[in-house]
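Yeah, one chain of the complex is gone here, protein chain that is, but the others are all in their spots.
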Amino acid sequence: MINFGYTIWILLLPFLMFLLLGLAGHKLKPKLSGLLGTAGLGIITVLSYITAYKYFFTSEKVDGAYQKIIALNGVWLQLTENLHIDIGILLDPISVMMLIVVTTVSFMVHIYSIGYMHGEKGFERFFAFLSLFSFSMLGLVVATNIFQMYIFWELVGVSSYLLIGFYYTKPSAVRASKKAFIVTRFADMGFLIGILILSFNTKTFDFISLTSLTGPAITQTGGAAFMGLSVLTWSMIFVYMGGVGKSAMFPFHIWLPDAMEGPTPVSALIHAATMVVAGVYLVARMFPIYSLAAPDALNVVAYVGAFSSLLAAVIACTQTDIKRVLAFSTMSQIGYMMLALGVSGYGGHDGLGYMASMFHLFTHAMFKALLFLGAGAIIHAVHSNHMTEMGGLRKYLPITHATFLIACLTIAGIPPLSGFFSKDEILTAALHHNKLLFAVEYAVAGLTAFYMFRLYFSIFWGKETHYHHTPHEAPALMTIPLIILAIGSVFAGFIPFSKLVTSDGMPFESHIEMSVAVPSVLIGLIGIGIAFIMYRKETAIPDRLAAAFKYSYKWSYNKFYVDEAYIFITKNIIFRYISTPIAWFDRHIIDGTMNSIAFVAQLVSFRIRGFQSGQLQKYGFVFVTGAISLAILLIYLWK
Amino acid sequence: MITGVPVQYFLILATLMFFAGVYGFLTRRNLITMLMATELILNSVNINFMAFNRYLYPQKMEGMFFSLFVIAVAASEAAVAIAIIINIYRRFATINVEDVNQMKF
Amino acid sequence: MDILTLFVVIPVLTMTAILFVRDIKHVRVAAAIGMGIQLILAAVLVFSYLAARKAGASDEMLFVRDYLWFKNPNIHYAIGVDGISVAMISLTSIVVFAGIFASWEVEFLTKEFFVSLILLATGVFGFFISIDLFTMFLFYELAVIPMYLLIGIWGSGPKEYSAMKLTLMLMGGSALILAGLLGIYFNSAPDGGQFTFNILEISKITIPISAQRLFFPLTFVGFGVLGALFPFHTWSPDGHASAPTAVSMLHAGVLMKLGGYGAFRVAIFLMPEAAAELSWIFIILTATSVVYGAFGAIVQKDLKYINAYSSVSHCGLVLFAILMMNQTALNGAVIQMISHGLMTALFFALIGMIYGRTHTRMISEMGGLMKVIPFLSVCYVIAGLASLGLPGLSGFVAEMTIFVGAFQHTDVFHRVVTIVAVSSIVITAVYILRVVAILLLGPTTDEHHEHLTDAKWFEKVSVVTLIGSVAGIGLAPYWLSTMIGTSMQPVVEKILSVNPF
Partner (left out) sequence: MSPDKFLIMRHELLLTAVVLVVLIAEVFSHPDKKGKIITLSVICFGIITALGFLPSAEGEIFGGMYVSSGSRLMMKNILNIGVMLVFLQSVDWLRKAENSDKISEYFILLISTLIGMNFMISSGHFLMFYIGLELATIPIAALAAFDKYRNNSAEAGIKLILISALSSGILLYGLSMIYGTLGTFYFKEIAVSFSNSNLQILGFIYFFTGMAFKISIVPFHLWTADVYEGAPINITAYLSVISKGAAVFIFIIVLFTVFPVIIATWQKAIYLTSILTMTIGNLFAIRQQNLKRFLAFSSISQAGYILLGFIGGNQLGMASVIYYILVYIFSNLGAFGVVLAISNASGKENIDDYNGLYHTNPKLSLIMMLALFSLAGIPPVAGYFGKFFLFTAAAEKGFYPLVIIAVLNTIISLYYYLLIVKAMFLLKNESPIEKFKSSMYTRFALGLCVAGIVVTGFASALFEFIRNLSFGI
């Protein structure tokens, strides 16, 4: 048994860094605080690579399967005798893999940000938030129990809120951050309810005992049924709701495009590589339950994933804001991962989808971060993020151009780039499980290739727009991360994932199925081709097409009006038809009742003042009547 | 023993006097008359006392004494009342009880 | 002089000291010193309590003192604390301390202000230490009545109206409590023997169920009025809106907790059978007020109204948890009392400071304050996050304990209602973020607000004290929750003995 105790620093370091930069940041020099943050993250990155090495290659396996190792664990809050929230570190293939992803991308982004955010107001605040995010994300990844995951889940939520709203004087940014937080919060409510139901039935939060094949969750799958689904299924669906929110799946995807209001490095880190895949990670973490005990829930996962990826891909084809295009492509790719999980089985070769999903998560983190950082470099250069205001940038930004191209090819699934392998695995899994879903994903592959290259061509080729000042290549601090990530996304495909990250820890053989690979590559090429024709040089084709499919274009351009639906619900239903009436009711009915009591007292007191008429004889009359009536009452009526 | 006059007669008389007094108190507008009405009430009580004493408990004289005291007290009460009524007359230039209602409600 | 009585004596001494000093500056210094001592004393109490427990003191209450006061009716001056009251006492001393600093700049009738403020505090401390129903009730009313002057004299807006309404509604509640207490007293010896007001002794016997059916609602509603139980909460918005800063702090932060604490200590603890029988009514009411208060807060325009309604929601959660009547939920209730006390005091302090600068509480008339007064704004954001239950701050701990606890019920009704209550976390997020977005973020709307000055030192003291405690509880809740949990044992045993869930 290897001692992983040092991994505590993976959590502590960024937290301390956050406290340092948050409390004393404004006293430090911006440069220094940036360096501090980056250095801290560098250390963590090193630590996690060491951890990965030790875990995968030196930790002993039990009959060939990687074990779940509790590096350390402590009770944080005792709830009931057997329910307690722990804070700890759980190491297993996926968490270690996520450690790599998070630290790597985060480190890159840190370096990149030093250049990108140079001279921004609140530089140190930015790095403080980044450290907070890294802390939360790592905590989420290594969570030993579902409640710890929920805790850090909320924390990543808030740090994303803070980072999206980083330019807090910009109303759009404020709105976006608010939207992101509330939408995900709503989803998290589902997550919480799921946790409550689950823990009520299993009496534990702990992942290991939850997911162990002999654990209460899987063995006692029965329980009271509601609408034909077992309690467990319901709880898993609720839990998945949280994942849907974080991973911007339909119908909770609306926050993701707006989240692009944040600084581009943030988009790269949070809204492309790490936080948004938390949902996928959640499902993967609970995978045995989904797969063995709640297959219906797993189907929900699959279909939601597929639909979201298709929707996103269609929308992405018509967006003009490059970051939004990338955002939708992120959503689409995550849809892939969800689908892969959804179509996967548990154990051995059935777990192909699971492996593929994790694989894709890994590669996607690389190339999507690369894309975003590239986009950042471009925006940095032209001070706009509308592709209509770009064109012919390839000669100004050679490095960015190269890396961006690599990334596009990767995401389009062109071999031998990493994207090809992961996507191929997913398609294979889908094909074996469900033809319909396969078809959808197949189409999405084509669309992906198309919109990515639409983006690529209209930025780097297309019409030469005259810029106010000639764009220039980004500084080295920004280009180096690009290059590193490019290398990563080129070679990541050759990592033998099926040996390392599998549903049950047992390595298995995976191979390229030509029957899937060839068509997928083909459709990718077709997509690229169409994009080439339409956007290589500026032509009238796009407009004519747009005119031809006016309505579908309009719908897609307006993201199928989901936002509008939401605004309707919030503004009209909640504000106008619930809150306002309640406020009114409270002020006028309830409070009115209270006041009316006083009023009634006054009124009565005014009405009965006639008794006190000042007429002596009336007094005498009342006196005598009182005496007599009292006598009658007590003698005859009420004896 | 007063022959042929049963006690009921006295009681009935007393009761009539009592309610006559009460009626007078409630209806007569003149303060003096009202005072007299109260005297009527007190006297009805005296009759009661005497009658009871004489007929039912002749061996003890409590009723008699009580009525004596009542008479005395009534006199003093009248004295004070009359004095105040005179003052009323000074102030209000009337002794009509209905005009003496400055304080009300 | 035992340590608990000191909690009443020191404020009294402070008041006398204030009465004798001449200068305004010395007045507030005296107040600050007195309450500082109180704070230290609270810390001492906490540590000596934990030490005593560690030493194996297993009684339900520690530091118990019992002096006969009136022989018949059998009234004692009986005091004693368990973990719960220790926690509440430390909460109180923190909030009062912060409140003194928050009201550092009271110019009008300063002496009287601090005296009444500390009088209120005296009542609260006395309430928390006493285990004799009579003394408890005495301190309760003692704590309520200064509110009238505090709001009426130093308040703002329709202060006379609000003060009168608040006082009368709270006193109405206490009237019901009085009836309930008498009922409990005369049923405290069902099988002969001496009647008693002593909570511990009453808890040993079972009050006849017929009596409970009458007196449980009386006491619970009576305390519920102070705990902002729907529909008796309407004093809260007006009262808070009109009250001066420190008073809102103390009132929402501490005084409203008297309601929850009393409902728990008297209504539930002494009359569990009736509680179990009738709880469903009140559970529905409280669940309503949780959601209702949150929704009501969404559309408010006045900062203090928003907070008042959020207090309705949060205190509703307290009563809700109390009615769930199991270990975890009750723990949660106490933690929620403490956490809400701290963060709402923080809120009101900040609102007062912002109001002192911008001279408006209408969020529509402010905007972009983050640029101008970063310290206060950041603290406001932190308070907001605490209030919407962000992990790492106290709100999360409390709410999660309550939800998990409440969800452990075997019957579906409780669980469904719990889910309803859970939905409040979203609504809370909505109104908190709405305020933060309008008030602090975005461009500065009013050019007069361009040149505001940030917090002064005493304001920082007040705010930092509170944030420190909020974060402390949020980061390391274990000791607090165990301290409460161990003291909760006897209560839970009594409850379970009569109605095992």
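We call the chains A, B and C, going by the order they appear; numbering starts again at 1 in every chain.
Just so we're on the same page, contacts are C-beta pairs under 8 Å (C-beta built on N, C-alpha and C of every residue); 3 or more make two chains touch, one makes a residue touch a chain.
The structure displayed is predicted, hence computed values, not measured ones.
*Asks:* Specify the shown partners of the omitted chain in the complete complex.
*Replies:* Per the contact definition above, the missing chain touches A, B, C.
*Asks:* Spell out the interface residues on chain A facing the chain that's missing from view.
*Replies:* Residues 598, 601-602, 604-606, 608-609, 611-612, 614, 616, 618-620, 622-627, 630-631, 633-635, 638-639 of chain A touch the chain that is not shown.
*Asks:* In the complete complex, the non-displayed chain touches which residues of chain C?
*Replies:* Touch set of chain C with respect to the missing chain: 69-73, 75, 134, 138-139, 141-142, 145, 148-149, 152-153, 159-160, 163-164, 167-168, 171-172, 175-176, 178-179, 182-183, 185-186, 214, 218.
*Asks:* May I ask you to list the residues on chain B that touch the chain which is not drawn?
*Replies:* 14, 18, 21-22, 25, 31, 34-35, 38, 41-42, 44-45, 48-49, 52-53, 56-57, 60, 62-63, 65-66, 69-70, 73, 76-77, 80-81, 83-85, 87-88, 90-92, 100-105
In this section, only the chains that are shown with their structure count from here on.
*Asks:* As a quick test, compute the distance in whole Å between the mean CA positions of chain A and chain C.
*Replies:* Between these chains, centre-to-centre, one finds 37 Å.
*Asks:* Per the centroid of Cα atoms for each chain, what is the distance between chain A and chain B, given in Å?
*Replies:* Using C-alpha averages as centres, the distance is 98 Å.
*Asks:* What is the distance, in whole Å, between the centres of chain B and chain C, each centre taken as the mean of its C-alpha atoms?
*Replies:* 66
*Asks:* Can you tell me which residues of chain B touch two or more of the remaining chains?
*Replies:* none
*Asks:* Mind pulling up the chain A residues that touch chain B in the complex?
*Replies:* Residue list for chain A touching chain B: 609, 612-617, 620-621, 624.
*Asks:* Which chain A residues qualify as touching chain C in the complex?
*Replies:* 75-80, 83, 85, 147, 150-152, 154-155, 158, 165, 168-171, 174-175, 178, 181-182, 185-186, 188-189, 192-193, 196-197, 199-200, 574-575, 578-580, 582-583, 586, 590-591, 593-595, 598
*Asks:* Flag every residue of chain C that touches chain A in the complex, lowest number first.
*Replies:* Contacts found on chain C: 165, 168-169, 231, 234-235, 237-238, 292, 295-296, 298-300, 327-328, 368, 370-371, 385, 388-392, 396-397, 400-401, 403-405, 407-408, 415, 418-419, 422-423, 425-426, 429-430, 433-434, 437, 440-443, 477-478, 481-482, 485.
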